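In what follows, a structure is listed as structure tokens, so that the remarks can point back to it.
The other protein chains are all here in position, but one chain of the complex has been omitted.
The first chain written gets the first letter, and so on, giving A and B; residue counts start at 1 in each chain.
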Amino acid sequence: MKALVRSMMVPHRIVLLLIGVAIFGWAIYALDWSWLPEYIQNGLLLKGLWTTIYMLVISWAVGLFLAIWLGLAQAAGPWYLALPAKGFCSVIRGTPLLLQLWFFYYGLGSIFPHFPSIRESWAWEYLRQAWPYALFSLTLSFAGYEGEVMRGAFLGVPKGQLEAARAYGMPRFTILRRIWLPQAVRRVLPTMGGETVLQLKSTPLIATITVLDLYQASLQIRQDTYIIYEPLLLLAVIYLIVTGIIVALFHLVERQVPSKRS
Amino acid sequence: MKIKSLVIAGVAVLGFAGMVQAKEIKVGVASEPYPPFSTLDSSGHWQGWEVDLMKAICKDQKLDCVIKAVAWDGIIPALKAGQIDVIMASMSITAKRAKVIDFSDKYYETPASVVAPKSATFKATPESMKGKVIGVEVGSTNQAYAKKFFAKTATLKTYQTQDQADQDLAAGRIDATIADKMALEGFLATSQGKSCCKMIGDLPYDNETLGKGIGAGFRKSDTKLREEFNKGIKDVRANGEYDKITKKYFDFDIYGS
Partner (left out) sequence: MNWLLGLFEPGHALGLLALDPPGWGGPLLEGLLHTLEVAAGAYIVGTLLGVLGAFGKLYGGPLVKDIAAIYTTAVRAIPELIEILILYYLVPDMVNKVLLSLGRDRIDLPPMLVGTIVLGFVLGAYMTEVLRGAILAVPHGQIEAGRAYGMTPLQIAWRITLPQMLANALPGMANLWLNLTKDTALLAVIGFNELTETSLQAGGTTKAFMLFFTAAGVLYMLISVLSGRLFALAERRARRGQPSLRGGGV
């Protein structure tokens, strides 16, 4: 903390800080925030924020789990597993997420009328809502990007480590669990914060398929009030804060994990 | 030196490429298809009742109009920011919108109606549609109407475009949609609409949310352009051009009383 304060006590930084405070003050007084209390009170913004966060957390966790297998299949699997995994990752990484979302939501939706029996099935309760498609697409997207990262991480673990484990007579799955995976995860940890922020920044796209996330909430406010910039600025600030929290969290985790500095 | 001049040249090229100095009137339509009023055909031309009417008005007033497609949910911001000069996107004249932009006189009128799958048994009332999922277009008068009368008993689902709401109605994801009657008639006339859905009925009029007919939108400062459009609407109504266009798309008069 002390170091931070000292680093800010340089003339040009004080000026920058003052400019920042001035812009902030101007934004509060000169711009129109009269709508804000109403939408905090009726819970729209909070509901949106909650949706954004659970979409991020679940798609992150499930996506990462899938990514481990995708990475493993590419790094060590037989060709009939490696090839589909590689194909999956390239398609996900080669096409826009927006297109993937629309493909699943509107594309699948357009073929439902041809199969009326779908509406009788247990899955219909989920298929008729929008959030399962959003979660599905976000998860696949994260799995695709991280699958590629995990592939590199698995391949980056020194061969000697695995050979040593084999020499000890460890079963293959134990090698994976105790040696290969932990070392691969340690390798991706430094970039994981950034990747998570990228995933957070993808979440507003789900608003285009009617999911009420933070971005959709601001869209509705804009439609209600015809105010152009203020809801978007508030949105930018909220995302900035969430990004800050994510970066700080990963920083903390990274410090917890012991690593040998060579 | 070279880098600096490169940067300057790049900025200059980009800057000047965009400066079209002609006095064109940029008419904003929603970039999403809204049949039968404005749709994009596969050769990239906008067509439909509203597009034809716009052309007739511009011809009458000798205005050089070009169509510019803007996303519906950003169409008022686009007008205010000067990306377009006129909104002609089946926008209802409401008191709330009139606070932000100016409107021409109305050029057509439409009630709000309910459309639902063929199997539906409910009527077009909040009581009868209790617990249903209703699709509405974001920022539309129908959304405001549904919020006022239906939100307490039913679930509203908000779409970027009415076309997407129609799509989800056909897919069975929503139980009904509330929208402009004229547009819903257009949807019910398509093969998809015919096979899935039916008209449930019109909703009672509400001045606060539904407004007074459909008009063209202008920036508050553009009084001259607005008057030219008003004059144009009057002229095409008088010289029969309006009815001629209407006959192409509807078998009744949509101007209203």
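The rule we apply is simple: contacts are C-beta pairs under 8 Å (C-beta built on N, C-alpha and C of every residue); 3 or more make two chains touch, one makes a residue touch a chain.
Values in this document were obtained by computation on a predicted structure and should not be read as measured data.
In terms of the touch definition stated at the top, the absent chain reaches A, B within the entire complex. Checked against the full complex, the one of A:44, A:153, A:184 or A:205 touching the unshown chain is A:205.
Note on the undisplayed chain: of the listed residues A:43, A:107, A:156 or A:190, the one touching it is A:107.
One chain of the complex is left out; on chain B, the residues touching it are 1-3, 6-7, 10, 14, 17-21, 24, 26, 30-33, 39-44, 68-72, 74, 77-78, 80-83, 161, 163-164, 167, 191-192. In the full complex, chain A touches the hidden chain at residues 10, 12-13, 16, 90-91, 93-100, 102-103, 106-111, 114, 197, 200-205, 208, 215, 228-229, 232-233, 235-236, 239-240, 243-244.
Basically, only the chains that are shown with their structure count from here on.
On chain A, the positions that touch chain B within their shared complex are 106, 109-110, 112-113, 119, 127-130, 208, 210, 212, 216, 219-220, 222-223, 226, 228. Of all the residues in chain B, the ones that touch chain A in their complex are 73, 76-77, 80-81, 96-97, 99-100, 133, 138-139, 143, 157-160, 164, 167-168, 170-174, 192, 195-196.
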